[in-house]
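Heads up, one of the protein chains got dropped from this complex, but the rest are sitting where they should.
Chain naming follows the written order as A, B and C, and within any one chain the residues start at number 1.
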Amino acid sequence: MIWQFDILLLTLVVVCGFVSLWIKDLMGAVIVFGAYSFLMCLVWTGMGAVDVAFTEAAVGAGVSTIFFIATVFHTSRTIRYNKWDLSTKFFSSIICILMGFFLMVAIGDFPAWGDALSPVNNNVAKYYLENSMEETKVPNVVTSVLADYRAFDTMFETGVVFVASLVIFTLLLQSDGRKKLMKSAFQKVSFLNVSESLIIRKACGLMVPFMQLFALYVVVHGHYSPGGGFQGGVILGASLILLSMAYDIKKVFARFHMKFMIKSLAVGVLIFAGIGLICLILGGNFLDYSALSKLFPSMGSIKSRYNAMLWVEVGVALTVMSGMFAIYTSLSSNGKFEEGL
Amino acid sequence: MADQFLVLIVLFPLFVGLLIPIIAYFNKSVVWPLAILSLIGSFWAVFNTATQLLKLDPSSSISYYLGNWMAPFGIEYVVDRFNIMVLFAIICVSLLTTIFAKQVIEKELGDNAANFYSLFLLFITGLLGITITGDAFNLYVLLEIASLTSYGLIALGRGRALVATFNYLIMGSMGACFYLLGVGYLFIKTGTLNMDQLYDVLPLLFDSKAVLVGFVFIILGMWVKMAFFPLHSWLPNAYSLAPTAAACLMAPLMTKVSVYVMIRFMLNVFSTEYVYSVLTINNIIVIMSSIAIIAGSIYALSQKNLKKMLTFIIVAEIGYMVGGVWTGHVDGIRGAIYHITADAFMTLCLFMAVGCIVYRVGNDKLESLKGIFKKMPITMICFLVGGFSVIGIPPTCGFFSKWYLISGAFNSGAWYFIIALIISSLINAVLFFRIIEIGFFGAMSNEKPDYKSLQSIKFNEVPINMWLPLVIVSMILIILGIYTNEIMTNFILNIVPMM
Amino acid sequence: MVNFFIFVGIIILILMMVVFYRVLKGPTVMDRLLGVNVIGTKATVLLVVMGVIFERVDMFVDIAIGYGLLNFIASIGAAKYFQHHKVLQPRSQWEEDLTKS
Partner (left out) sequence: MFEYLITNYNYMVVVFLMMMGLWAMIAKKNLVKKCIGLVIFQTGIILFYISMGAKNNSTIPIIDPKYGEAAINYANPLTQILMLTAIVVGVATLGVGLMLVQRIYKEYGSINEDRILEKFK
């Protein structure tokens, strides 16, 4: 961690957040908020949290800003002038100041920032750092804890993405749109006849394969470098988002249809949970990957953990990819799945 | 197999919930039976866990290590005599609701039915997980699963449901974030997330300010989630506008599970010593809950809409439980714990009955209930059993929980809480007798009864899979009441440490 | 050597602050958008510089590539927004609102 960067960046972050709440033009606010997540990514890299930074880079820069822009696109951009509502402002400032006071009081009680001897850095985390290499043979401790020691959390985290996409898809899709969507399954759409600018089309067309290749690298190389299923999945989803911005949603659906998307959403989580279930059937506890060595005796229990983690990451990536794309298509086309942003 | 039951409780609804979107593309008619099968499987697992648990020593618990990593390093599932009761309540309520809900879902949701079932099962998974987990962060993730699904379920409702859902989303995320922040304050002082280990480590840190702030924020987060009185604003609209099936599931369970989490943290993470001796805020919170009870009852009295009235009764009931726990007397805590189970079934009974009425009558305004006793006798008798239980009339379980709560308040000298309980019971009596008056005698007070129109009303009961669960729930209410003593000695006595 | 790179990083951060002024002040949205893009490019460089300071460049390059691949998606989204709406300045609209109410 580098304290000089940290102080400068955090000051910028606070200013940026404040301004994005302050300005009256929603589009501007959303774009400033994009800068907020860029800076947050740098803050986390500065503190050595590379996986979190990668996730923030993928989510903040790639996806959540686009969600905001899509919402502003389909609603209104202007903020209506409100009368100065004294009681609400007074009430909420009292609450905020009270909360701030409470939190500030407790700060004096914390171990200093960056103290290597604090309880957080010693109790459980120390065990992971010292034993993960022996028990799983995965150098990236974040991946091994994410996909093995606390795999149950990660399974439900993937479940959250599934639930969110299902909720958004169900609620935005109108009943007439639903019938049209089912009819249009896998029909042939010409990729030549599009209205978008040539530059965007060509540039995005060139970018997309490289992005997908890079995403696959991130997924499978998560054991040795920052990254893993979630980050790779978001980048894969972002490549599809890019494609559907360069052409339109219908043309992407010709290759990757809605039906398929909903299925792959569920299949991703099912791969994860299914591996856990196989372990249970083979006589271990749920998600105890070492039980898989009964199925493949040539792998020891450590090797089977290593491999099972890889497959789990693939499942996560599948769900996250289709989840991000499903959320984008629903939000950007307001549930019509035709033109998009 | 015998030692895997704990995880199977969660796995059945999880897998079926994930499979339903795929299966629905091939055959929509198997979705409902599948959902019921998965819940029966889960019920079977809960039942087996309970039989295992009852063979053991009363104060012991069963642990399950996910991924076979020992407790502070992996995630632990724990079942003891406290949460086995809550698990039973959750699984019974969700099973009965699912059986009940078939026609209602088809009528209200049409095309969205399959996705609705998927969200429904994942919501149940979240609640079961919250109840059973022994890890503070795992609880947050499951809380978010339950919240996200409930946003989706409520937003599928009619009319202003969208705006209600948005308010719920803002408040709910705030509550979950407060919880996460509180856990962070404990984590920075202890370095562990496992509840058992926190219980062992925290007594050394009782004078630390960070632990105090952590405790306050965890309790505050749970108060937002359970709609404790000043923070209740999201609940009435959200639950009264949700689809009937979703309301039947959510109203009994979501708030009660939050109360469970609060009590869990008070008893099994922070000790009773910390909550009642080191902190001296008992009286303030009991006064707050007295206000909550009275305010909830008065709001309920002013409603003209049956569902809205019931939602305000829920707000008052939350006051019972919070106040009972914070009286700091053993009887009060026991009463509150017993009331979690009892209230889940009471609320279920009332909401199901209202669901039946809406299914036949078409709306839930009080005026349209004229002559309802003749038209739907079974539904209305069950509704009355639920109502009597809320009022607290002896053979039903509501009486016994109220009795324990009053005894706890009496022993700790909280007379205002007793007054609030009595006032609330009286108001509830007024509420339900008003419904009896309208439904049985068929007229508002100053209107002459129109006998001819009453004669023409025909017997028109709901289908059997709707009234049968309702009858079962009202039987459960009476059975719980009769066996109160057994439940107390077998389950609740051992969880609350003597003070 | 580490101190040198920290110095480089701080210079980049100060350059970012200069651009940041335009993001915060920017009379039109286009100014903000361009500013955010420039911050994005600077951030990519800063990520690599941090990698050098941590002596783990091989790990940080991954993040930098991911960042570079993704940070123009928002710009394209905003560009498509303006292609449809063709208004850079909503001020006139909400001033109208102001006078009406």
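Definition applied: a residue touches a chain if its C-beta (ideal position, glycine included) is under 8 Å from a C-beta of that chain, and two chains touch if they have at least 3 such contacts.
This one's a predicted model, so the numbers in the text were calculated from it and none came from an experiment.
Peer 1: For the chain that was dropped from the view, give me its touching partners among the shown chains.
Peer 2: So, spelled out: the chain left out of view touches A, B, C.
Peer 1: Which one, A:L26, A:L42 or A:M321, makes contact with the chain that was left out?
Peer 2: A:L26
Peer 1: Would you mind spotting which of A:V14, A:L213 or A:L295 touches the chain that isn't drawn?
Peer 2: Residue touching the chain left out of view: A:V14.
Peer 1: Residues of chain A in contact with the chain that isn't shown?
Peer 2: Those residues of chain A that touch the unshown chain are 1, 3, 6-7, 10, 13-14, 17-18, 20-21, 26, 29-30, 33, 36, 40, 43-44, 47-52, 55-56, 59, 63-64, 67-68, 70-72, 74-76, 79-80, 82, 88-89, 91-93, 95-97, 99-100, 103-104, 107, 110, 112-116, 118, 120-121, 124-126, 128-130, 132-133, 139-142, 145-146, 150, 153-154, 157, 160-161, 163-165, 167-168, 171-172, 224-226, 230, 320, 327, 330-331, 334-335.
Peer 1: On chain C, what residues meet the omitted chain?
Peer 2: Touch set of chain C with respect to the missing chain: 54-56, 59.
Peer 1: For chain B, which residues reach the chain that was dropped from this view?
Peer 2: Counting only chain B, the missing chain is touched by 137, 140-141, 144, 148, 151-152, 155, 160, 162-163, 165-166, 169-170, 173-174, 177, 180-181, 184, 187-188.
Just so we're on the same page, only the chains that are shown with their structure count from here on.
Peer 1: Could you work out how far the Cα centre of chain A sits from that of chain B, in whole Å?
Peer 2: Each chain reduced to its C-alpha mean, chain A and chain B end up 32 Å apart.
Peer 1: Using mean CA coordinates as chain centres, what's the gap between chain A and chain C in Å?
Peer 2: Comparing mean C-alpha positions, chain C is 20 Å from chain A.
Peer 1: So, what's the distance in Å between the C-alpha centres of chain C and chain B?
Peer 2: 47
Peer 1: At least two partner chains per residue is the criterion; list those residues in chain C.
Peer 2: none
Peer 1: Can you list every residue of chain A that touches 2 or more other chains, as numbers and ranges?
Peer 2: Residues of chain A never touch two or more of the other chains.
Peer 1: With touch defined as at the start, can you tell me which chain A residues reach chain C in the complex?
Peer 2: Those in contact with chain C are residues 2, 4-5, 8-9, 12, 15-16, 19, 24-25, 27-28, 31-32, 34-35, 38-39, 41-42, 45-46, 48, 50, 53-54, 57-58, 61-63, 65-66, 69-70, 72-73, 77-81, 200, 204, 207, 210-211, 214, 218, 225-227, 231, 235, 238, 241-242, 245-246, 341.
Peer 1: Along chain A, where are the residues that touch chain B in the complex?
Peer 2: 102-103, 105-106, 108-111, 118-125, 127-128, 148-153, 156-157, 159-160, 162-164, 166-167, 169-171, 175, 178, 259, 262-263, 265-267, 269-270, 273, 277, 280, 284-290
Peer 1: Inside the complex, what are the residues of chain B that reach chain A?
Peer 2: Touch residues, chain B against chain A: 4, 7, 11, 14-15, 18-19, 21-22, 25, 64-69, 72-75, 110-112, 115-116, 118-119, 122, 129, 137-138, 141-142, 144-145, 148-149, 151-152, 155-156, 185, 187-193, 208-210, 212-213, 216.
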